[in-house]
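One chain of protein is taken out of this complex; the other chains stay put.
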Amino acid sequence: MIRVLGINGSPRKYGNTYKLLSIALLAAKELGAEVSAIDLYDYEIKPCLGCLSDKPEACGYPCIIEDDMKGLYDEVLRSDALVIATPIYWYGPSGQVKNFIDRLTALENMIHHSGYSWAEGKVVGVIAVGNDGGGVHAVSSLLAALVAMGFLVPPWGFTYYASKENVEKDLETLRDAANIGRILVLAAEATRGVKRWYNPAVKLEGLVEKTLTSSAERRKEELSVRTELVSKALRVASESAREAK
Amino acid sequence: MIRVLGINGSPRKYGNTYKLLSIALLAAKELGAEVSAIDLYDYEIKPCLGCLSDKPEACGYPCIIEDDMKGLYDEVLRSDALVIATPIYWYGPSGQVKNFIDRLTALENMIHHSGYSWAEGKVVGVIAVGNDGGGVHAVSSLLAALVAMGFLVPPWGFTYYASKENVEKDLETLRDAANIGRILVLAAEATRGVKRWYNPAVKLEGLVEKTLTSSAERRKEELSVRTELVSKALRVASESAREAK
Amino acid sequence: MIRVLGINGSPRKYGNTYKLLSIALLAAKELGAEVSAIDLYDYEIKPCLGCLSDKPEACGYPCIIEDDMKGLYDEVLRSDALVIATPIYWYGPSGQVKNFIDRLTALENMIHHSGYSWAEGKVVGVIAVGNDGGGVHAVSSLLAALVAMGFLVPPWGFTYYASKENVEKDLETLRDAANIGRILVLAAEATRGVKRWYNPAVKLEGLVEKTLTSSAERRKEELSVRTELVSKALRVASESAREAK
Partner (left out) sequence: MIRVLGINGSPRKYGNTYKLLSIALLAAKELGAEVSAIDLYDYEIKPCLGCLSDKPEACGYPCIIEDDMKGLYDEVLRSDALVIATPIYWYGPSGQVKNFIDRLTALENMIHHSGYSWAEGKVVGVIAVGNDGGGVHAVSSLLAALVAMGFLVPPWGFTYYASKENVEKDLETLRDAANIGRILVLAAEATRGVKRWYNPAVKLEGLVEKTLTSSAERRKEELSVRTELVSKALRVASESAREAK
């Protein structure tokens, strides 16, 4: 069975952020998933101390900061899919959500100890909700970070809502949220057979040589055109500079 | 067999952008994929005319602008996975790549005519290469757009390189590029059984009611705390304003 | 005299983030500014509670959350210019810096009580420092937020550094940091005569009418071309959909 964990990053635990998260989770449940949710504002999440800048391996599960992250790591670890629902604060996730993301480094960085990221292959969807814009900006920050930790983002794996109105009036957004829940389950089921994604020992030899050979051939073909471009550009710019004096 | 299409968005067809793309494609080939590549600068791609702002359905395959996109659409349509390799120009994809992305709307917008996006479920990876920074910024713009068109972004589905040095000296980036190729194939194989991801007719009724009920209960629990917060905040702010005069 | 406040958002108080911030502040001092700095990790900054989503005016100086922000607001208020130096955590500012930014809403939102943002016209520069990329992404998030609060971003008002090496070896970045300090002072001096920037009572009448008239004329000129485009696009897309079945 697929386990989906919802994370509500809003201090207003009943608002539009919650509502869209709830729709996504209920839709996941209809496809047979086991769902649960947490309110991030119920937990103390202290800011990351950046230990891995001292030593790349000096960060792992569980983070040594004493606060509530230990329990949250365990929730994430036992899930196949996450829905992160964040309010939009100044065009980004709230600071509380950002601290949570920063601290997830402890799972990703296990790559140095276990040979793989402990977030690898989990599926993630993002929901961003605000009063007036910045939704895509908040989402895209999170997506890039999560993909780099090893999460998979399925088709239409995010939505956003930017309005002071109650979201239950906006059919399109409700449909998007329900689809996030469904799609997370579909993606988690389809990919559950893939044990490891990233191969740190991938063989590069033949690949690099072939690439350098074809690159050199391509370069040769274009060299005369590029050389002419570059020398013309140089001449034109320096003439302009002279005239401008 | 999985078909992977590489798209080289650099005018310097033999440089670092090409090299990382080549590594990714060769790695995909080693997993049995059929790979091919195109140089975007060999094609005329005119800017999008925004027809769907006149009428939401007025955009579809093939775009009616007369240029080389018709052939590019067909290449995309026959692929299971794309690798988009772009130079980083002012912290984003090059204008040529952006025009290509803008014009892909014609595939996505078929949702109005066929009931589904013609990009749905294709897997995508992004490579961004520049002289000095902005790689993540360029990547995250593309990822959000592609996910919203129906593409799937697999774990570690992007990499970037920001240096004037030849990339073949940077083992870590080469490994990331090779893994993008491998991972696109793994993801395309794992998800090929999923026929449709987004369900525009998803049933919302029960979901919305349950959500509104739980939202109302949660609101009730927090109402007194919130009310106190809000009235205190109002009072404090207006006092400060008075004093500041 | 111009007062410049440096904000160090890194938990490693002596690292590259600190160093670039220090360079900027010392350069500001050479132009005659009074400079000071704070380490954000020395302060408890709790996450924003989103009061203004309950009521737009329900947020103002000082925020009612009991922690160390009160002192930080006062530091900001007495400064003419800020340098925000943040580590890059997952392509964004650290959660601690994000909480600080979120909480600055209390100054901006005074617009509802005083008629102007209490951050209005202050000059800001941003420095982002990390091990491996995402600098521009972190910077651009902050810039947009700060401009929307009423800060001014001067030419070359940011820099970033993404490397594990000690930054003192990188002349170009050092020069950029020193220039941020200088340029903040130049900009603060040049603009100090501007009392108010945003005019909430700006007269719109004539402007809107003229705009609608010229828009209507322009529309008329293009109508036949647009109509043809749109109907052709519709026809082509629906034919493709039919064939695809």
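For reference, chains read A, B and C in written order, and residue numbers begin at 1 within each chain.
Going forward, a contact is a pair of C-beta atoms (placed from the backbone, for glycine too) under 8 Å apart; a residue touches a chain by one contact, two chains touch by 3 or more.
As the structure is a computational prediction, the values presented were derived from the model and not from experiment.
Undergrad: Of the residues C:L5, C:A27 or C:A162, which one touches the chain left out of the display?
TA: Considering the complete complex, C:A27 is the one touching the chain left out.
Undergrad: Just to verify: which one of C:Y89, C:W118 or C:F158 makes contact with the chain not shown?
TA: If we include the chain that is not displayed, C:F158 is the one touching it.
Undergrad: From the list C:C51, C:A85 or C:L143, pick the residue that touches the absent chain.
TA: Of these options, the touching residue for the absent chain is C:L143.
Undergrad: State which residues belonging to chain B touch the missing partner chain.
TA: Touching the missing chain: residues 10-12, 15, 41, 45, 47-50, 52-54, 87, 89-96, 98-103, 105, 131, 134, 137, 141, 144-145, 148, 164.
Undergrad: Since one chain has been left out of the picture, which residues of chain C touch it in the full complex?
TA: Given the touch definition above, chain C has residues 12-15, 18-19, 22-23, 26-27, 30, 120-121, 136, 139-141, 143-144, 147-148, 150-158, 168, 171, 174-175, 178-179, 182-183, 186-187, 190-191, 193-194, 197-200, 202-204, 206-208, 210-212, 214-219, 222, 226 touching the missing chain.
Undergrad: Please identify, in ascending order, the residues of chain A that touch the omitted chain?
TA: 49, 51, 54-55, 57-64, 91, 106, 109-110, 112-114, 133-137, 140, 160, 162, 226, 229-234, 236-238, 240-241, 244
Methods note: only the chains that are shown with their structure count from here on.
Undergrad: How far is the middle of chain B from the middle of chain C, if each middle is the mean of its Cα atoms, in Å?
TA: For chain B versus chain C, the centre distance works out to 25 Å.
Undergrad: Could you tell me the distance, in whole angstrom, between the mean C-alpha positions of chain A and chain B?
TA: Here the centre of chain B sits 12 Å away from the centre of chain A.
Undergrad: Enumerate the residues of chain C that touch no fewer than two other chains.
TA: In chain C, 49, 54, 91, 134, 137 touch at least two other chains.
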